[in-house]
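Other chains dropped; remaining ones untouched in position.
Going in written order, the chains are labelled A and B, and every chain counts its residues from 1.
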Amino acid sequence: MKAFCPVCGGEVELPEDVMPGELLECQSCGATLEVYEQESAFKLREAEEIGEDWGE
Amino acid sequence: MLLVKAGGRALLNVSEIARDLAAYSPFVLVHGGGDQVTSYSLKMGVTPRIVISPSGVKSRYTDARELEVYIMVMAGKLNKEIVSKLLDRGVKAAGISGLDGPTLIAERKRKIVVVEKGRRRVVPGGYTGRIVAVDTSLIRALLSGGFSVVLAPVARGTQGEALNVDGDQAAYQLALALKPEKLVILSDVDGVEVDGSPMRGMSWLEAAELAKAVGPGMNRKLLMASKAAEAGVEVVIASGLKESPVTRALGGEGTRVKP
């Protein structure tokens, strides 16, 4: 399964069991990309900067 | 005034901690209790979900049902059990949560990154927050009235929601705001060890360096201790499972991080 990098337009290989929200790196431009589902297809968008979890 | 944090495992020794603490009243005691929340969640058919952050820190994922159990156990059961033990020892004690006042204001994470199947994934943030502001007026009103304060690690979110917050973080934020004589952190270990040998004392700068070298859990404790010490509050990290654990910690046992 493949999708396109929204930054450089390059092809990105998706894992077979890809999960919505999964973070991938574009091999062409190095951007961190987030997988999302749209019309039952997996697409990619640039990931926001997100820290770690916290709590008791 | 003394500020003490007792984690869930140190609380196995709650009667002895209460007996010892009585000599230092009025004080402020922040408690943990994650294991008890887990056991009650299971009783109520809520399966706890543990998430692992990219840096390897495991934490409880708090959904709406889990938050309900969290508040009931932390602000209800445990908080009142600790207050009862202190009352047994003649301490005028009042139990509140960080939500009351409000005392602790936290920001809820909209999204968090977790590790699943060894891969990083963005999921909606649970009802967990990072403390962004502290209002000490409720605690000060209680202390002025001669009451020791027992505080459960629940905060008020910036959107008005109740949030699960880390007890160590609550203690550290209260240390910055209250400027106690000392902050004593009681857990189930004897302090910080490096290559098997216990560290007696260190500066806040050394603590910040060492935080990078020790395992998760203790690294967060050291980092917060370093910041509290940088702000002028001496921190002692010690075992809560001994006889007179507070007196021992103040008397030189455990690891101290100095301003």
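Throughout what follows, contacts are C-beta pairs under 8 Å (C-beta built on N, C-alpha and C of every residue); 3 or more make two chains touch, one makes a residue touch a chain.
As the structure is a prediction and not an experimental result, all values here were calculated from the model.
Counted over the whole structure file, the protein chains come in the copy numbers A x2, B x2.
In this text, only the chains that are shown with their structure count from here on.
Chain A and chain B have centres, each the mean of its CA atoms, that are 35 Å apart. On chain B, the positions that touch chain A within their shared complex are 32-34, 37, 51, 53-55, 57, 59-62, 70, 74, 109, 111-114, 116-117, 119-123, 125-126, 128-130, 153, 164-167, 169.
Chain contact summary for the complex, chain A toward chain B: residues 15, 17, 19, 21-23, 34, 47-48, 50-56.
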